[in-house]
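Removed from the display is one protein chain of the complex; every other protein chain stays in position.
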Amino acid sequence: MLIELRPGTPAEAAEEVAALAGAHEDVTAWPVSLAGRVFVVVSGDESLARVPASPAVLARRPTPDGHWLVRRENGVAPREVTIGSPAGSGREIGGGAVGGARLWWAAGPCALESAEDAVETALAVKAQGAHALRAGLSKTRSSPYNFPGKGARGLEALAEVRRAAAIPVITEVCDPREVEAVAEVADCLQVDGRQLDNRPLLAELGAQPRPVLLMRGPRASLDDWLRAAEFVLARGNAAVVLCAGASGTPPQPGFSAIAALRARTDLPVVFDPSHSTGSASLVAPASLAAAAYGADGLLIESCVKPERMYRPGDAAHMFPPESLADLVSACERARDSARSLAVSR
Amino acid sequence: MLIELRPGTPAEAAEEVAALAGAHEDVTAWPVSLAGRVFVVVSGDESLARVPASPAVLARRPTPDGHWLVRRENGVAPREVTIGSPAGSGREIGGGAVGGARLWWAAGPCALESAEDAVETALAVKAQGAHALRAGLSKTRSSPYNFPGKGARGLEALAEVRRAAAIPVITEVCDPREVEAVAEVADCLQVDGRQLDNRPLLAELGAQPRPVLLMRGPRASLDDWLRAAEFVLARGNAAVVLCAGASGTPPQPGFSAIAALRARTDLPVVFDPSHSTGSASLVAPASLAAAAYGADGLLIESCVKPERMYRPGDAAHMFPPESLADLVSACERARDSARSLAVSR
Amino acid sequence: MLIELRPGTPAEAAEEVAALAGAHEDVTAWPVSLAGRVFVVVSGDESLARVPASPAVLARRPTPDGHWLVRRENGVAPREVTIGSPAGSGREIGGGAVGGARLWWAAGPCALESAEDAVETALAVKAQGAHALRAGLSKTRSSPYNFPGKGARGLEALAEVRRAAAIPVITEVCDPREVEAVAEVADCLQVDGRQLDNRPLLAELGAQPRPVLLMRGPRASLDDWLRAAEFVLARGNAAVVLCAGASGTPPQPGFSAIAALRARTDLPVVFDPSHSTGSASLVAPASLAAAAYGADGLLIESCVKPERMYRPGDAAHMFPPESLADLVSACERARDSARSLAVSR
Partner (left out) sequence: MLIELRPGTPAEAAEEVAALAGAHEDVTAWPVSLAGRVFVVVSGDESLARVPASPAVLARRPTPDGHWLVRRENGVAPREVTIGSPAGSGREIGGGAVGGARLWWAAGPCALESAEDAVETALAVKAQGAHALRAGLSKTRSSPYNFPGKGARGLEALAEVRRAAAIPVITEVCDPREVEAVAEVADCLQVDGRQLDNRPLLAELGAQPRPVLLMRGPRASLDDWLRAAEFVLARGNAAVVLCAGASGTPPQPGFSAIAALRARTDLPVVFDPSHSTGSASLVAPASLAAAAYGADGLLIESCVKPERMYRPGDAAHMFPPESLADLVSACERARDSARSLAVSR
């Protein structure tokens, strides 16, 4: 349950309402400010949660589906999220559905390996117009024998790449204990789709100020995904970007989700044409398709020296950096075609 | 098992090999000519089937996966299939992957209702450049209470529409007893994806001369689908066009299948952006996506007076005829973009 | 839509109502008598179907879900179906949920191969207490190169087995053109789960007098399956037995369906522990599980000389005939345990 307080309710009064709402030992409650509004999040079963009698209370917001803050009709989730400082290469994602804004896009290797190579890739994709570099410090690996990313050890290297190429960086995190340190370096924190049920991680991401890039779990429903986003918003961080990819059984690129999300949430939606297809040869068709379906952006696997990657298999995903600008232009044209052919029935 | 005979083997000799190969009471065998080559199809478990000692025998072709004729590497399946007489509006489908050919496309209502409306629709889509009209006589319905199509009763109406609009017609058939009569009127026979296991129907379709448009079953694997096509080729009809649509759990437009089929078969592949999305508002994005993925054609639900359809729900699928030419042009541009950005790794 | 007529409405009057209800050229309607009640089945979209003003009309029965006759609350579907003549080894299936009736069961090879072996198997399973022999004449095969069963050629052999062993026989049929001839020999006609959308086949099965054993499609929902049964009842044959097996993605034995069907239909439900598991070593656990979940019967792959089967792989499914009686007794105990532990909440 959510309790919305009157606009302008001072922090102290909000804390007081939270204390009363969470009076039962198996209920916790805390205030959050989002989009200029003040809420008290009440975590506990409906039968125990109480709406205190307080003049600060504006309305009780029932949450039968487990998400309320993310939903379009409630006006809390932002239409645009900015990754990096707009003064630099940073740019807002989203908002384009109604205007004529250009596609946002980021590129880079899935995992940060050598810092030197990463700088080179960062410069190459920036030259093509990329708005951010993606380079993961942590990877959700299904086996203890695979490289899980540099983790906290790689923070310095990431900071160096960011500085040297002067481009915002996006990196994955999967341990709640590492969120704080990573947030000090990265411009955006990425969450693997297999961590949508990692509640402690999502709570930490909600309690720090960087935008969160939330991948869809390969088998997650749209509601599962939106509820994971709700965990982040419910801790006070509304800067969530949804990144669609493969979904369903067997997994295939889930373009339909892009259109389906539009009706449910204002949060920006980008698409990953690389992991969702598993092959560089399908990056162009998948990117065009995502753009036609209305994606606000693209997150593309690309690097300058794929032959130097730790796993030869990873190289097969890498789209050549020199074709990125052409790819994005073609995607913008496909998006414009789809818009001009839109049928409203 | 297949037995390939020497090129030029006379019919009588082929029949003789078939008689020997099918000598066991639980084996049947018959000759077919495809792509200038001669085969004997042997239907029966491997332990019973025999390759006769005959000078006509060129090679035994094992069929462990249940399909051989459809597979690209065996050179039997055609790269192009022609629907209707090329002298009229008819045109070949396929072959475009290597050249610069234009997209083939057909449009029309799922089921033929009023002949008068169908003529009007046929003229409207022909004016936009359609290469065929689709109007079903039979529908695979999941309930005995729904309109199953006019069936054989509608043949005259279909013939009239075809004549009046001078456009090739595609119609669905689901009863093996109706194939012969329908083939006398229609230019192409469509098979619903839920009939891929309807062996008697597929056998009849293989024994008549019209091209067959074989939809993908919503839960069929690519191999299931190709084996259904193999049933048609194995009876002597190589003019099969595969029509991709929704697939997977939950069902979503299966664009990946288009690319995946390219590596396996030369049979032309078209896409149905209407049933696979269930909404006219998604026809444009789905068509653009299919074209980017390399589809040879599109099969679009469209009609001039959707408000007169029997079921109001059906109207929601209908793309406006007047936008069809623009849609197809945009699709050709998306296809060209994807081709020019192709990465071979 | 269904129209229920007053009990005792004469055939002529029912035909008259049907003629009026199906007056539109795209509506067909016909009368059926089921469970002492008279209905007119109206096949055509709701917007076209008419309920005639006639004193014979008792009530309009809307069919929004595509099934009405099969549903428990409507009292048309029978609680018991009898396969074979009860004077012989034949016995009713079902009815046991409320009484203490013993399990019904049948066994035999999936496909009839040698008549001689089939007689031997029939005698062996009859000696163990089987109520019927299953031996298929037609198999739904996914490849044209596999043995599709003897088809109509095998009718004489089947008749001989039935006579020699004096046991009811169940056989599969998949071509609507063969239904009539098969119904003259077999005591029960089995339909493969991949034929649930084969409308012409189901209609023929509804128009003949033998019980129909309707397998669940591996990917069919309960509603898909019940709608297929509705096709049979809607043609006048209420003797439908549902046979559960594997379901879901990936396929696994669908025991839950047994319990779920109880709440929806009175039609008897049996289980196939052989095809649903693919291994003789899992037949005992799957049979026990099915019985615990409330199955009315079992359909078990078994034969006396598995090493003589056409495909060595088939032998791996065969449960030893000599253990069948013990298996069924154990299943009855498991069923009794489950009943005595039933919790109603």
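Just so it is clear, A, B and C label the chains in written order, and each chain counts residues from 1 on its own.
We adopt the following convention: a contact is a pair of C-beta atoms (placed from the backbone, for glycine too) under 8 Å apart; a residue touches a chain by one contact, two chains touch by 3 or more.
Owing to the predicted nature of the structure, the values given are computational and were not obtained by experimental measurement.
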Check the whole complex and report which displayed chains the hidden chain contacts. A, C
Among listed residues C:Thr9, C:Thr28, C:Thr121 or C:Thr277, the absent chain is touched only by C:Thr277
For the chain that's not shown, point to the residue among A:Val76, A:Ile93, A:Leu133 or A:Cys174 touching it. A:Cys174
Among C:Trp68, C:Trp105, C:Tyr145 or C:Phe319, which one touches the chain that has been omitted from the display? C:Phe319
Where the missing chain touches subunit A, by residue: 1-2, 25-27, 41-48, 63, 66-67, 113, 140-148, 150, 153, 174-177, 192, 194-195, 197-200, 219, 224, 227, 230-231, 234, 249, 310-312
May I ask you to list the residues on subunit C that touch the chain which is not drawn? 247-250, 252-256, 259, 277, 279-285, 288-289, 292-294, 315-316, 319-320, 323, 326-327, 330, 333-334, 337-338, 340-345
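Here is the rule we use: only the chains that are shown with their structure count from here on.
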Between the chains shown, work out who touches whom and classify the graph as line, ring, star, complete or other. line
Top of the farthest list for subunit A, CA-centroid basis, is C
Measuring centre to centre with CA averages, how many angstrom lie between subunit B and subunit C? 33
Touching at least two other chains at once: which residues of subunit B meet that condition? 249
